[in-house]
Structure formats: C-alpha cells, structure tokens
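Note that this complex is displayed minus one protein chain, with the remaining chains in position.
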Amino acid sequence: MTPAGIRWIIFAGLFAVVTLSYLVVVDFGSLSSPEVQKSYDYLENLPEGAVVMVSFDHEASSLPEIQPIALAILRHIFRSNLKPVGVSLFAEGTAIGYRLMNKTAGEFGKKYGTDYVFMGFKPQQIAAILGMGESIKNIFPEDYLGTPVEKLPLMADIENYDDIEMVISIADGSLTVHWIEYAGAKYGQPVMAGLTAAMITSYDPYLSSGQLFSVVGGLKGAAEYESLIGRKGGGTRGMMAQTTTHLYVIVLIIIGNIFYFRSKTKSGAKQ
Amino acid sequence: MKQRLPVIICFLAGAIMFLQYFSPHPVARSVYSAILDYWQIIFAFTLLVGVAAYVKSNLKQISRGQDIPYRLVAIAGIILMPILAIIGGIKIDSPFLWVFENVIAPMQATVFSLLAFFVASASFRGFRARNLQASILLGTALIVLVGRVPIADMISEYFPKLTFWIQNYPSMSARRAILIGIGLGSMTTAFRVILGIERTYLKGE
Partner (left out) sequence: MKNVGSRFIIFALILTNARDAFADDIAGQASIWFDRATLPTLILSVICIAIVVYAIRASKSGRGITIREIPGLAAVEEAVGRATEMGSPMLFTPGWGGDIQRPTTIASMNILSTVAEKAAEYDCRLIYPTHDPVIMAVAQEVVKESCYKAGYPDRYRPDDIFYISSSQFGYAAAVDGYISRTKPASVFLLGTFEAESLILAETANSIGAMQIAGTDSTIQLAFFIVACDYTLIGEELFAASGYLSRNPAILSSVRAQDIIKILIVLFVIIAMAWATIDPLSTWWKF
C-alpha cells in the first residue's frame, strides 16, 4: 500500500473513533489533579468582591477546547462573587470572551459595569501587558461597548496590577508566557493559565519554578474543574473522545512497530 | 551612513530599553511609556503595509492567471470584511461578527483539527523501536498517552503518578536544559544586534 493510502486509512479511522465517541456518554466519576485543585482553591479562597483579570488570549480555532475551560472558570468566579475584568490580546478572542462572560454572568444574575466588565482587544501584546502595569485606564480608555472607563463603577478603584488579585490567561499559544515574563517578572502579578492540551508541557518549567501559579489544561482540566464546581459541561462530554483517541494512537504505534519488525525480519531473511 | 544610522538607532533603542528596566524614576517611566505608545502606533501602520502588499500580490497573480479561484476568494474576503465592519460595526450582533463566528471560526477550527490527524499519522510513522533509545522513548510515550486520560485511574492509581513524574522530572530537566540554551542564544543574538555585529536584517550587510 502507498504511504498516501495508509494516511487515508489512519485519517478515516480517527474520524470514526472521534465521531462514535461523542455518541457514547461515560461517567468517569470525580476527577481532580493537583494543578486544577490549586486553581480552584485559590479562587475559592479569595474574598468576595476581589478583582481578577480574565484574558482571552486565543483564536477562534481552539474554541472547542478552550470554551469548556473558560466557562468552568468563569462560572466559579461568578459563583464566588468575584469581579472579573475581561480583556483580549488576540483580536479573535474578543467577541468570544465577551459572549462567554455575558453568558455566565447571566446565569448568576450579575450586572455589567458593577460586577464585571469587558475591556475588549488591544494589539501588540507585550506593549499592552507592560502598559497595564502602569495604567489599565491608559491602555483601555473605554470598554468593548465604547463606554468610557470613568463610567464603569467597577473600574473606579482599579489603576493597575496592584488592584488585580490574579490574571487568568485563557490561551492556545505562547501568549501566557508574555503575561509571566512581563506582568509576572516586572510587576509581580500572579498568573494562572487555562491552556489547550498541546501547550501544557511547554509551560511546565514556569509551573515548577512558581512563575506560573497553576494551570487548567485541556479538556481533561476542564472536566476536572467542572467536577470541582459540580456542573458538568463540554469538558466532561469530551473525555470519552479524548480517551478513545489516545487509545487509537497507541494502537497505531503498535501496528506501526509490527510492520517495522516484519519488514526488518523479511530484509534480514533475504540477506 | 545608510548602514551606520540604523545601527546607531538600534543601539540607542536597545540601551534605553535595557536601562529603563532598572529605574523607577519618573523620567525613565515616561520615556518607557512613550516608547510603548509609539510601538503600538508603528504596528498599526505595518498592518496597512501588509494588507497593501497582500492585495497587490494577489492582483498580480490573477493577471498572470495563477491560482485564480484561490486569489479571488482572498481578495473577496479582504474587501467584504472591512465593508461589513464599516456598515454595521464590529460589536456584538453586527454582520461582521456574524461572519466571523459562523464562517471564519469554524474554518479555523477545521484547520486546527487537522493537527489531530497529523499527530496520528506522525505517531504511526515516527514511533519505531529502532534501537534502545528509541524503545525507551516509545515506552515513555505509551505511558504518558494512557496517563493523560481518565482511564489511567481505572487501570491503577500509580499510572497518573508515573505520568506526572515523567513529565515533571526527566522530561522537564531535558526541556529546561534546552530552554537555558535558547535563552542564552536569544541573549547573545540580541547583544549582537544591539552592538551592530549582526546586520543581516539590514540592507547592504
């Protein structure tokens, strides 16, 4: 069989495995890793009314994986009566962030401007992160809806990172590194991350050095967070697909090695 | 002079950005804020340059009859989106946002999802037990693959712990070593640029 043929079989198999997995609902019970537990505990122990910044640093492409993480964290924030300030350092995360904040705020009866705000998008991430260390109002003179920042009651007492307890960067790339290296290193701002699974390992060094406070990673992280706040969602639903996909890749690796050893034996026999 | 002036500008900008880091003085802060403001303004203008170059390049290729369908879609997109933004704005419930959420976002998610297919094909081709080192890599990959999904807890409570250990000790120490090398490489490259030793980015090197 040609390499292109093998590729098509592999791709078709993966498509079938993922599609079928979404038709089956399996409850994996209560889940929790130390990292997700740490994130949950931190937000749980903040005093009511504390301000956290949620930055939607992702593109639309990663929404299926990012959305369950963002929803779980936002629900926890609103349930704990914390006050989130939403921003986005990726243009594509802007509308998504606004919708997610509105959706979750609505579930808890929170009022825009007083209980939460969404400042919108700012290009040039490093400059924006550094600039907010000096003055958030300078970087965002008005919110996403065009309301001047002076007219937002929540922003009245917020000048810079000194007034923000935690920055939660919901990201699908390396933008959280900028938060760590600039907001964290220069301004001492604690940073938490909600990341796609593919990006988790690249943040491990920051995590173990303490530069990154904690991580809620991938669908599994979302499922764990959903389990902690007691509300199942996209993360829990995706767990079956993720499990079967991992098992599928393991089967592929084993088959690949069987082919490899068979061809090796044949070429050995010919010699 | 054509070369010396950019090198001098580069040196001064690099030196100012380096020194301001250590100073809380109002003068240093205001210089720094001004640089950040100019940085944002310059970036906005470079986007205009990019869009102009993009349109020019596509029109030229269309006139040559190359990849016409693709080029037409590209040009249509770059015309349609600003028109929608000018007519209805870019805020919530605008036509611009509708196109973004219902056309662009699903298309992007589709391209991202290709990654899963390519991971499967690359794993099939790449993970072969060719020698001892490759076999260790293969075994580790299998443990981590199982350890990262809930089924690991059902097999044994030690499975996730073993995965955690692999990721946080052997894997992390290797990655840290690479990161230190990258950090030093970045630093010396930055020094070379600031000191004017590295000039490939300038015309007339």
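Each chain gets a letter, A and B, in the order it is written, and its residues are counted from 1.
Please note the rule applied: a residue touches a chain if its C-beta (ideal position, glycine included) is under 8 Å from a C-beta of that chain, and two chains touch if they have at least 3 such contacts.
All values reported here derive from a predicted model rather than from experimental measurement.
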In the full assembly, spell out which visible chains the left-out chain is touching. A, B
From A:Glu44, A:Glu107, A:Glu159 or A:Glu181, residue that would touch the chain that is not displayed: A:Glu159
Across B:Ala85, B:Val119, B:Leu142 or B:Ile166, the one contacting the chain not displayed is B:Val119
Even though one chain is hidden, which residues of chain B still touch it in the full complex? 18, 21-26, 28-29, 46-47, 49-51, 53-54, 57, 60-61, 67, 70, 107-108, 111-112, 114-115, 118-119, 121-123, 125-127, 175, 178-182, 184-193, 197-198, 200-205
What is the set of chain A residues that contact the non-displayed chain in the whole complex? 3-4, 7, 59, 61-62, 92, 133-135, 157, 159-163, 172-174, 186-189, 196, 198-199, 201-202
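Quick note on the criterion: only the chains that are shown with their structure count from here on.
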Complex contacts: residues of chain B adjacent to chain A: 21, 29, 32-33, 36, 39-40, 43-44, 91-92, 97, 100-101, 104-105, 108-109, 111-112, 115-117, 119-121, 123-125, 127-130, 138, 141-142, 145-146, 148-151, 153, 160, 167-168, 171-172, 175-176, 179
Of all residues in chain A, those that touch chain B in their complex: 6-7, 10-11, 13-14, 18, 28-29, 31, 33, 59-64, 92, 95-96, 98-99, 123-124, 127-128, 130-131, 134, 138, 144-146, 186, 197-198, 201, 204-205, 208, 220, 223, 239, 242-243, 245-250, 252-253, 255-257, 260-261
